[in-house]
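The complex appears here without one of its protein chains, the remainder shown in place.
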Amino acid sequence: MTATALEPTVAAKPAEGRVRRVLRRHPKIVIGGTILLLIALVAIFAPYLATVDPQKVSPARRMRWPQELYWFGTDMMGRDVWSRTLYGTRVSLVVGIGAAALATVGGLALGLITGFIRWADAILMRIMDGLMSIPAVLLAIALMAITQASIQNVIIAIAIAELPRVTRLVRGVVLSLREQPFVEAATAAGTGLAMTMIRHILPNTVAPLLVQGTYVCASAMITEAILSFIGAGTPPIIPSWGNIMSEARSIFQVGWYIVVFPSVFLSITVLSVNLLGDGMRDALDPRLARRM
Amino acid sequence: MFAYIVRRLLATIPVMGVVALFVFALLHLTPGDPAVLIAGELATDADIAAIRAKLGLDQPFHIQLATWLWSLARGDLGISIFTNLPVTRLIEQRLEPTLMLTLTTLIVSIVIALPLGIISAWKAGTWIDTAVMSFAVFGFSVPVFVLGFVLILVFSLQLDWFPVQGYTSISEGFLPFLANITLPSVALGMIYAALIARITRASMLDVLAQDYIRTADAKGLATFDVLIRHGLKNAAVPIVTVIGIGIALLISGVVVTETVFAIPGLGRLTVDAIVKRDYPIVQGMVLLFSAVYVFINLLVDLSYTLLDPRIRY
Partner (left out) sequence: MNLFAKALLGTAAVMALGIGGATEATAQQKTLRFIPQADLKLLDPIWTTQYIVRNHGYLVYDTLFATNSKFEVKPQMVDTFEVSADKKLYTFKLRDGLKFHDGQPVTSADVVPSIQRWGKKDSLGILIFTKVVAMKAVDPKTFTIELSEPFPLLLEGLGKVSSNVPFIMPERLAKTDPNEQVKEIIGSGPFKFAANEWVPGSKAVYIKNTDYVPRKEPADWATGGKVVKVDRVEWLIIPDSATASAALEKGEVDWWEQPPSDFWDRLAKINGVKVIQSDPLGNIGVFRMNHLHPPFDNPKMREAMLYVVDQADYIQSMVGDLKNGKLCYSYFGCGVPMETDAGAEPMKGKRDLAKAKQLIKESGYDGRKILVMSPTDQPVIDRQTLMTHEYLKQLGLNIEYIATDWGTVGSRRAKKDPVDKGGWNIFHTWTLVLDQMTPPANLQVSGAGDKAWFGWPKNEKLEQLRNVDWVKATSVDEQKKIAAEISKEAYKTLPFIVTGQFYPKTAHRTNITGVPVSPVVFFWGVDKN
């Protein structure tokens, strides 16, 4: 969304006062970051938050309403929805961050290559165009079908689907910077290609990539849920928000509470990731930030 | 202009080639075998092998690929393994629902998103802006299937305003058509609306910061008038771009929406075919989807020349 060319940012050391000022000026980062931190804590400390084994099935106590022992009720296999939702946090965060990291790193590498090497550009961008033209969900379903269901494969499938967009973004930045005087000067001064990239190009991709990364992260969490809905997601034995929702969605009228709790968690998480992304965009993109 | 269109169309050929090869390879590497599903639960190994042989599935990979490419070159998408019907016929049966769902969703989301985007740009930084944008992000963060069921529960079962499921062709009357398509369009439109509202806001802010708007403002033109006349016109370019990017997102959403509302559309056809390993359908559908994607993006690029006279090809 912020595929605009950026002016080279000055790599100044962030003084403490400056950080504080930024935070005050960007409440979105603070709010989004805080919620996200809380959710990350839930993920890490899930075993200590009054949970039981989230995989433990016991058909005798199936479909219980939320009550004292089962805060979020139990599902159709008698599993505790509270424990499953809390453990599910781990999956969603891992999928979101994993997919974002993979897509960003992959996109960065491909973007740099396509931006600098002309013959590779032609080939790689055709492949990227092709990938981009396959709807992400279909691509992920197909990828999940050839491999076994696992969190790792969910991450890879989502990252591959997101890859073209990130690549385009980086390529755009590289192309616009390549013609800039300071890059040309560096090249003229005999700086090697690799050095030019590291010193001059890379720093300038950080800001747009960070912002794009948060969007990839948010949409990866949603895609995980949708993949589970279609039956091509995280293996159902592992509780993820998507799994819990999609298993219970077919009995929505009977056990709506099973769907609602993970759904609320998912919405809040996605919301806070997006807030963080918006905040970072505002902070990192001076052109927009000036007007806020 | 004409030369540009021709060039763009030619450029799609390698893209489609990549897609075709990729999908074919992907499918044939997939474990799972249509013959097994056809034979059924009580079949024996021998039955399955016989069916596989009849369907040509025991041929080596490159032979199957060559066969498929050859028929593709003649414009033949093949015959569905299960239903014995030509893939083109299956697509034709299901084209209208998907097309109409996409169109109505676009309309719904633009109708929701444009005012929201404009208002929050106009009131940027105020609580109205925050509220509107939070709503937009919220729309994006609820999975379509959850939203779909909530809509069914409220508007079909409780209020009895709309039917639960199905699709009525527009040829059977506009009102029945509308009754069936409304809930799915709203469910799907929410995600899209979030996206368009955000981008509208951003580009309106850009435009509002331009000098000529400030001038217009200074000249004493009413604020709203300025927004509409100058703002929207210039904001159209990024909005159209988002529609181009979003079309892929929309197609993905269509898959889920069609399942929830039991709409006999192309998305459902494709997912079904993947699950059943009906290779010709999947291959044909992915090609069709990517063709549509390429085509829409070409239209988007061409529309720039209409929306912004400065852009020329």
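Each chain gets a letter, A and B, in the order it is written, and its residues are counted from 1.
Following the convention adopted for this analysis, a residue touches a chain if its C-beta (ideal position, glycine included) is under 8 Å from a C-beta of that chain, and two chains touch if they have at least 3 such contacts.
The structure displayed is predicted, hence computed values, not measured ones.
> Out of B:Glu96, B:Asp129 or B:Asp301, point to the residue that touches the absent chain in the complete complex.
Checking the options B:Glu96, B:Asp129 or B:Asp301, the one contacting the hidden chain is B:Glu96.
> Of the residues B:Ala50, B:Leu69, B:Ala124 or B:Ala236, which one touches the chain left out of the display?
Answer from the full complex: B:Ala50 touches the omitted chain.
> Which of these, B:Leu85, B:Ile107, B:Ile128 or B:Leu306, touches the one chain of the complex that we don't see?
Touching the chain that is not displayed is residue B:Leu85.
> In the complete complex, the non-displayed chain touches which residues of subunit B?
31-34, 36-45, 47-48, 50-51, 53-54, 80, 82-85, 88, 90-96, 99-100, 149, 152-153, 156-157, 160, 163-166, 169-177, 259-262, 264, 268-269, 272, 275-278, 288, 291-292, 295
> Spell out the interface residues on subunit A facing the chain that's missing from view.
Output for subunit A: 55-60, 62-63, 76-78, 145, 148-149, 231-232, 235-237, 249-255.
Rule of thumb we're sticking to: only the chains that are shown with their structure count from here on.
> Please tell me the distance, in whole Å, between the geometric centres of subunit A and subunit B computed from their C-alpha atoms.
Here subunit A and subunit B have centroids separated by 22 Å.
> Along subunit B, where are the residues that touch subunit A in the complex?
Those residues of subunit B that touch subunit A are 14-19, 22-23, 26-27, 29-32, 124-125, 133-134, 137-138, 140-146, 149, 153, 198-199, 202, 205, 209, 248-249, 251-253, 255-256, 259, 270-271, 274-275, 282, 286, 289-291, 293-294.
> Using the touch definition from the top, list the residues of subunit A that touch subunit B in their complex.
Per the touch definition, subunit A meets subunit B at residues 1, 126-127, 129-138, 141-143, 145-146, 218, 222, 225-226, 229-231, 242, 245-246, 249, 252-253, 259, 263, 266-267, 269-271, 274-275, 278, 288, 291-292.
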